[in-house]
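One protein chain omitted, others in place.
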Amino acid sequence: MIYIQRKERFSAAHQLYNPNWSEAKNDEVFGKCANKNFHGHNFTLTVTVKGKINPDTGFVMNLVDLKKIIQMHVTEKLDHKNLNTDVDFMRGKFTSTEVLAMEIWKILQPLIATHQAILHCVRLDETENNAVEYFGD
Amino acid sequence: MIYIQRKERFSAAHQLYNPNWSEAKNDEVFGKCANKNFHGHNFTLTVTVKGKINPDTGFVMNLVDLKKIIQMHVTEKLDHKNLNTDVDFMRGKFTSTEVLAMEIWKILQPLIATHQAILHCVRLDETENNAVEYFGD
Amino acid sequence: MIYIQRKERFSAAHQLYNPNWSEAKNDEVFGKCANKNFHGHNFTLTVTVKGKINPDTGFVMNLVDLKKIIQMHVTEKLDHKNLNTDVDFMRGKFTSTEVLAMEIWKILQPLIATHQAILHCVRLDETENNAVEYFGD
Amino acid sequence: MIYIQRKERFSAAHQLYNPNWSEAKNDEVFGKCANKNFHGHNFTLTVTVKGKINPDTGFVMNLVDLKKIIQMHVTEKLDHKNLNTDVDFMRGKFTSTEVLAMEIWKILQPLIATHQAILHCVRLDETENNAVEYFGD
Amino acid sequence: MIYIQRKERFSAAHQLYNPNWSEAKNDEVFGKCANKNFHGHNFTLTVTVKGKINPDTGFVMNLVDLKKIIQMHVTEKLDHKNLNTDVDFMRGKFTSTEVLAMEIWKILQPLIATHQAILHCVRLDETENNAVEYFGD
Partner (left out) sequence: MIYIQRKERFSAAHQLYNPNWSEAKNDEVFGKCANKNFHGHNFTLTVTVKGKINPDTGFVMNLVDLKKIIQMHVTEKLDHKNLNTDVDFMRGKFTSTEVLAMEIWKILQPLIATHQAILHCVRLDETENNAVEYFGD
């Protein structure tokens, strides 16, 4: 087994809040992330895929294919969007980095499986100091 | 003369649009940046100040003071905010990186002058690839 | 299980030496790191925590809480300090990055456990090329 | 067990192609990487080693020794070289990042074992967005 | 006047040599950069443009236009190419970073002038430690 990694980036707005809570409770828990007019980030998405080396190419999987999958199915749906209002697969969900990483996993896992490779990790950096990693269940 | 530099960061949402134009014209010119639900970035603000070395400290200006000025007067007003709706000094202005850099200059220039130092440059990185620098008139 | 990460930074001086060895032996093994007048680094501490997503917040653990724990119990005790002489939890220990990472683990592990989360990794970057990772016993 | 990491860099030219395929097939699969006049990269090699802390030094293994092993046996053989024509241990092999990482593993694994430490991971970053990790069989 | 900056990247092979010199003289002056089988780099190109802010857009120049100009006229001609053999505008020239930066200037300067903006600087980073800046004559 060997692991390959591809980074893609997107810039998006979001707001953290729980609709079952009062505004005061949201402010207490989410602090400035609860701003109802939204704030935003440059997110970096790092996708790690594992597999065996194809003896005809020296590749686990062509990184150009991996790049296209990530762009078409994930980052083009997120870039310059509002995660709370514009993204079908985030509807009704918290737009925390944790939840976003898990939803991206659900999208990418079957698509990568069709390339004789296995999704290993979805990593999402929200700022230079904060990140999330999800390895599936 | 010697130059000192301090970086501070903030995360904000914004939208680029011209209220005198149709939605179609805005989309044509501003592309995905015109998204009416906003998008966002992690901005990096780099402030360069010039002056002579104070013979009692070896400093042009104490970087702790410069940091506090930038945080109190600029980044705390921008961080986790919507540049189009939440920021007093951006009201009625384009929220392009160019205009934001010039407005930050106007705020910082007199404040730094009170510390026997001269504001030299306001640099704003909007993404890892796009940046603006303003050196005053 | 999902993993969240927070980076904090500190700048410190240190010296590597074994008090049971001669100066010559220390110089031979530790080289320029044995300088008895100390040298220093900008350290980057990356703390990874794992847990389940809280259905009320979308968070494993509030990163603001994680940040405060790291700052109060670790980085404020290390920043602008001499690791050999100023830090209570390093007294009588080698100030190698390995030992420092293990001592930080001992401090953080019980504190994070009180937040329904599990400390997964303490990573310490000493320079842009040298780093240590500790995952507990 | 604790993990230590050392980064080294090298700049090299290479070409991706399968000699059993037509030029058209090579172009189809490898795209611009198949350019027969070569292209090149600044590669970053990150070597992770694990072991127990030596009670006389506070080290898993002296990073100066690890650096010398990597430089003498790997990066000096790759830096400013053509991976397809100049490197003995890549002769007759695909010069994909995957294969290169595995060949570096074969060289480093026995050398590190002589220092009471265990090679854990060879990571190779080919660009800022593409990387490979190999943890052995 | 305000300055805007756009970064683009390309990966290329090259060799430094003077055809009027012996191989020994080339090796003496250019060292490992003279390798006749080529080596390569990930280059980062940073283009700085200056101008006045357009009152209809808040932009000096649309960064999307600047990006397209750089990609179409420069980086697509350099990416995954051999600078010594594949690039029309480098034919018969030294492929040093200095000369490459000056040739890129000659291409970009008139193209940017058609957008009511002025090319200010072409910066080329060859490695993380080596870079060149050209501001025109």
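Each chain gets a letter, A, B, C, D and E, in the order it is written, and its residues are counted from 1.
Here is the rule we go by: contacts are C-beta pairs under 8 Å (C-beta built on N, C-alpha and C of every residue); 3 or more make two chains touch, one makes a residue touch a chain.
What you see is a predicted model, and the numbers here were worked out from it, not measured in a lab.
Chemist: Taking the complete complex into account, tell me which visible chains touch the one left out.
Modeler: B, C, E
Chemist: Tell me where the left-out chain touches chain B, residue by residue.
Modeler: Against the missing chain, chain B presents residues 1-8, 48, 53, 56-60, 62-64.
Chemist: Suppose we count only contacts with the excluded chain; which residues of chain E make the list?
Modeler: Interface residues of chain E facing the absent chain: 16, 18, 20, 29-31, 93-99, 101-102, 128-135.
Chemist: Contact with the hidden chain only, please: which chain C residues?
Modeler: Chain C touches the chain not shown through residues 9, 11-14, 32-33, 35, 37-42, 79-82, 85-86, 127-128.
In this text, only the chains that are shown with their structure count from here on.
Chemist: By label order, what chains touch chain D and chain E together?
Modeler: none
Chemist: Please name the chain that ends up farthest from chain D once chain centres are defined by their CA atoms averaged.
Modeler: Max centre-to-centre separation from chain D belongs to B.
Chemist: What chain lies farthest away from chain C once each centre is taken as the mean of the Cα atoms?
Modeler: Relative to chain C, the chain whose C-alpha centre sits farthest away is E.
Chemist: Could you tell me the distance, in whole angstrom, between the mean C-alpha positions of chain B and chain C?
Modeler: For chain B versus chain C, the centre distance works out to 33 Å.
Chemist: Return the residues of chain E touching two or more other chains; collapse runs of consecutive numbers into ranges.
Modeler: Answer for chain E, listing residues that touch two or more other chains: there are none.
Chemist: Check the chains against each other and report every pair that touches.
Modeler: Result for touching pairs of chains: A-B, A-C, A-D, B-E, C-D, D-E.
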